[in-house]
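Shown next, in C-alpha cells, is the structure this report addresses.
Just one protein chain is left out here, and the rest sit where they should.
Chain IDs A and B follow the sequence of writing; residue 1 opens each chain.
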Amino acid sequence: MAKQYETAIGLEVHVELATKTKIFCGCSTAFGGAPNTHTCPVCTGMPGALPVLNRQVVNYAVAVGLATNCTIARHCRFDRKNYFYPDNPQNYQISQLYLPICKNGHVDIETPDGTKSVGIHEIHMEEDAGKLIHDAGEDCSLVDYNRSGVPLIEIVSEPDMRSAQEVIAYLEKLRMMIQYLGASDCKLNEGSMRADVNLSVREAGAEELGTRTEMKNLNSFRAITRAIACERARQIALIESGQQVTQETRRWDDAREESCAMRSKEDAQDYRYFPDPDLAPVFVSDAWLAQIRDSQPEFRGEKMARYRQEYAIPEYDIGIITDSKPLADLFEATVAICGQPKKVSNWLMGETLRLLKEKGMDPEDIVFSPANLAKLIGLVDSGAVNTTVAKEVFEAMFAGDIDPEIYVEEKGLRMVSDEGALRNKAEEVVAANPQSVTDYRNGKERAIGFLVGQTMKAMKGKADPGMVNRVLRDLLDEM
Amino acid sequence: MDILAYSAVELSAAIREGSVTAVEAMEAVLARIDEKERVLNAYVTIDRERALKAAAAAQEKIEKGELTGPLAGVPAAVKDNLCTEGMRTTCSSKILENFVPAFSAEAVVNLEKAGAVLIGKTNMDEFAMGSTTETSAWGVTRNPQNTDHVPGGSSGGSAAAVAAGECFFALGSDTGGSIRQPASFCGVVGLKPTYGTVSRYGLIAYASSLDQIGPLTRNVADCAAVLEAAASHDPKDSTSIDRKRVGEDTDFTAALQDDVTGMRIGIPRDYFGEGLDSEVRSAVLAAAEVLAAKGAVVEEFDLSLVSYAIPAYYTIAAAEASSNLERFDGIKYGHRAAAYEGLHDMYKKTRSEGFGAEVKRRIMLGAFVLSSGCYDACYLKALKVKAMIKKAFDEAFAMYDLILGPVAPTTAPRLGESLSDPLKMYLGDIYTVAVNLAGLPAVSLPCEVDAKGLPVGLQLIADSFQEKKLIRAAYTYEQAHHKEMR
Partner (left out) sequence: MANVITDETIEYVGILAKLALSDEEKEQAKKDMGRMLDYIDRLGELDTAGVEPMFHVFPVQNVFREDVVTNGDEREKTLQNAPGAKDGMFVAPRTFD
C-alpha cells in the first residue's frame, strides 16, 4: 500500500501598512508615480542619511498583534539584515530579528472539521525593497526606489496548516482582520499583501517535521493553491525515490506552474543581523498599549451584532456585507447619507456583487463613492428614473464613479413626469392599436400590458410604468 | 594686524567691527593655502569661487546686521566625510571620487547659519579608518610642525589646516580618537563631544554608535564657540540628544572661566604605564601640576579595563563599518568598475578597486565578527565589555569631575612608519577609544613640545554632558600655560 503523507505549511505574510509615509523617511507611500519620484536620501541609501521611525508603523503593528492574540513586546528594536542586491539601496534591510514587536499569537479559522487555531510565531516590522525592471533592450536591470522603505509587517505563522484550503482560510481571515483595523488594504494584486509558503511533508503519524522549503512569488490565492499542490508532490516524489528534500528558497513561476531554487553561490545566506545603531529602541508603555487597545475598531462579530440592532436588513445580507471591511464601510457610509439600509443593502447584494464577480474584482477595488450611490437611490425614490434605467446608471458608476444626477441629465434619462406629453403619446398608441382597444373592452386584461409596453417604447423608457398604466386606463375608459 | 594671527572668534569680532572684511579674511586664507598646500596637502577639495562668493554674502549680512554671532564671516574647513551640498565629498576614497551630495550635513548647515564660510574639504584617512591620514586615496597630509611627520588621523587634514593657518577652524569626526589625536600631533585644540550632541545627519558613517563630530581650533575659546554653533538636537538623527531635556544646555562659551578651584581631577595610573613615551609622560604630568596650582584637587587612581578597550573598539567599529560601507556598490553613486561579468562580479570589482587596504581589512574583519559563528563570541562579547568600560567610567566620575591623561603614547610618528604594522597602529589608540565606547566628551589640548619640536597633547575627559567642565578646565590651563610661556 502506498504511504500516506501529511503536509505541514507555515506562512510568512508580508503586509504593506497603510501609512501615508515610508517607515524611516517622509516620502509618500502612494502607489504608482513615475520611477524614483517618491525618494529621498534616506530611502535610496545616500551616504550620511539616517533613518527615523514612523510612529504610525508601531501603532499598526501593535494593533495587528492585538487582533491576532499576540504578546506585545514592551521592548523591541530594529536589526540590520545584510545582503547585497540592487533593490536594497543600503545593501542591508532594516528589520527585526532578535526582539520582534509581537510574539506567540493565534488566529482561528473555520475548516470542514470545525474551528482550528493557527499559531502566530511572531510579527515584525521591516522596510520594503525597491522594484527591479528588466530592460531587454540593454540587457540590464533598472531600479526604482519608490517602494523602498514602504513599511511592512511580516506575520510568521507556525507550521500549523495542513492543506491549501486551510492556508486560504487563514489568509482570508488575516486579510479581513487587517482591513478592519485599517492597517492595510491587503491587495494581493498590487502586492500590498504577499505570502511566502513554508512547506514540508512527513509520513502520516511521524513526530518530526520534514525538511521545509520556502516558496516565493505567489501573487494570488490561485497561485498559492497550485504551488502548494506542486511542492507537496515534488517533495513526496523526492522522498519516494530515496532522495532528500533540500532546505532552500524556491521561486514559483505561475505561467509554467513550476518552481525553481533561487540560491546562487554568491548568496552566503549569512545575513549578519545586528541591532541597527542608527535607530533607538522602541518601548511600548502601558499607556500606549492601552491607547492602541482602546482605539481598536469594531471587529466583525461586534459589527454584525450592531447591524442586527440598527439596520432592518436580512441576516444573510449582514453576513455578506460584514465579511468585507470595504463593503461594510461602503454600506455604512451610504446609509449615513440616505438613511435607507434596505435599499443600500439591495444595491450591494445585487448589482455590486454581480459586477464584482463578473469582472473578477474584490470589494476593495470598488471605485464608486457612497455619496453617488445615495444619489442614485434618491433618483429612484423620487421617480426620476425607474429601476431599469437605474441599473444602467449604476453600471456606469461602477465603472468610473460618475455622478448619477449629472449622468441622468446628460444622457436624457430622466423620466417624463409631464402627464400631457404622456397622454399625447398614449393617444397615438391607442389610435394605432384598435385591436388591443377592442380586446381591452372585451375584458382581456393582457391587452393593457401590450399598450403600456408600446407607450413605454414610444417614451424611450423614460416614463413611470405605473403612470402609463393609469393614463391608458383613463383614456380607454373615456372613450 | 595680520589677519591670520586672529583666532576665529577674534576675527569675527574684527569683521563685525569693520576693521577687516570677510572677503579679506578669505583672501588671506586662500593666499596661505597657495603658499602651504603644495607641501601639506591638507585639503581634498578647495572651492575658491564658492568660498569668495559666500564670504561676500556673509559680509553683506554682517553689514545689514543679520549675522551677529561669534563665527560670522570666519573661513572654515570641513572634514571630507561631512556631506556638503554641491561640493564633492569623497571620504578620501576612490569609491566616492566624484560624489556630490544633494544635501549638507546638519553640523555644516548649523555652522553656515552661524555665518562661518566654507573653504573646502580636508583630507583624512579613507572613511576615517586610520591614525595618520596616510590611508587617504589622495595622498598623505604632512604635519605643519614638521613635514617629515604625520599629522595624525583620521582628521589629519583638519588638524593640519588649523595649525598651518589654512583655515580659522575646522570640523572633524572622532570614532576612536580621530579629532583628539591629530589635534595633539599638530598642536591645536580638538574636542570630541558627548555622543548625540552634534547631529550625525550627513556624516558618512564609519561606526555609527561611536562617531561624533567636533571642532578643531586654535584655542579653547574658539573651541567653545564652534561647538556651541555646531551642536543641535536634530530630529533627523535618532541618536541626537535633546540636551535641554537631560538638564544640560549648549551655551558652552559660558564655561570660558579661568577657575578650577575645587575641581577634582583623577589621573589613571594605567594611562602612564608601559609604552608611554617619557617626554609625553612628563609633559602631561607637568600640565596636571599647572591645574593643581590653579586650585584643582589632582590625584591618581586606578581605572580598570584600559587594555580591553582596543579589542572591544575594533570589534564594534569593524562590525558597524562592514555594514555601513555596504551601500558603496557602484549602482547609486560613486565608482563602478568598467568591466565585469554579472551583478556580483560588478560588486566585487567595484569595491575592490574603490576601497584601499585598510578599509578592506576592517570590513572583512567586521563581516567576520558578525558572521553566524562569531556573533556571540566576538560582537556581543565586545558589547558586554563596552558596558563594563562604561561602568568603570561611571565609578570614576563618582569620584572625579575630570580624568586627565595623555592623548597618544607618542608624538607624531614619521611618515610611513605606522602603516607597516596595522596592529601596532591600533595600539596607539589606547587612551582615546574608551571615551568613544562610553560616549563621553573629551578634549585634546596642546601642552609642551618634545625634543624634536613636535607638540604633545593633554587629554581631559568628562562625564557625559559635562563639556562645560572640560571647557572650564581647558580654558584655565590655557590661560596659565600662556602666561608661563610668556
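The rule is simple: a residue touches a chain if its C-beta (ideal position, glycine included) is under 8 Å from a C-beta of that chain, and two chains touch if they have at least 3 such contacts.
In this text the structure is predicted, and so the values were computed from the model without any measurement.
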- Message: In the whole complex, not just what's shown, which of A:L142, A:A237, A:A305 or A:I406 touches the removed chain?
- Response: A:L142
- Note on the structure: Among the options B:Y6, B:Y347 or B:Y400, the absent chain makes contact with B:Y347
- Hidden partner chain, residues of subunit A it touches: 19-21, 25-28, 34-41, 44, 52-56, 58, 77, 82, 84-86, 132-135, 138-145, 265-266, 268, 270, 272, 275, 277, 279-283
- Message: I need the residue numbers on subunit B that touch the omitted chain, in ascending order.
- Response: 98-100, 102, 195-196, 209, 235, 238-239, 241, 305, 307-308, 310-312, 314-315, 322, 326, 329-336, 340, 342-349, 351-352, 355, 357, 360-361, 363-369, 371, 377-378, 380-388, 390, 422-423, 437-439, 464
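To be clear about the criterion, only the chains that are shown with their structure count from here on.
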- Note on the structure: Rounded to the nearest Å, the gap separating the Cα centres of subunit A and subunit B is 54
- Task: Could you pull out which subunit B residues touch subunit A in their complex?
- Result: 82-83, 89, 91, 96, 99, 101-103, 105, 200-205, 207-209, 235-239, 319-320, 322-323, 326-329, 331-333, 343-344, 347, 367, 370-372, 375, 379
- Item | Residue numbers on subunit A that touch subunit B, as the complex places them | 41, 44-53, 80, 82, 84, 86, 89-92, 143, 264, 266, 270, 272-274, 277-280
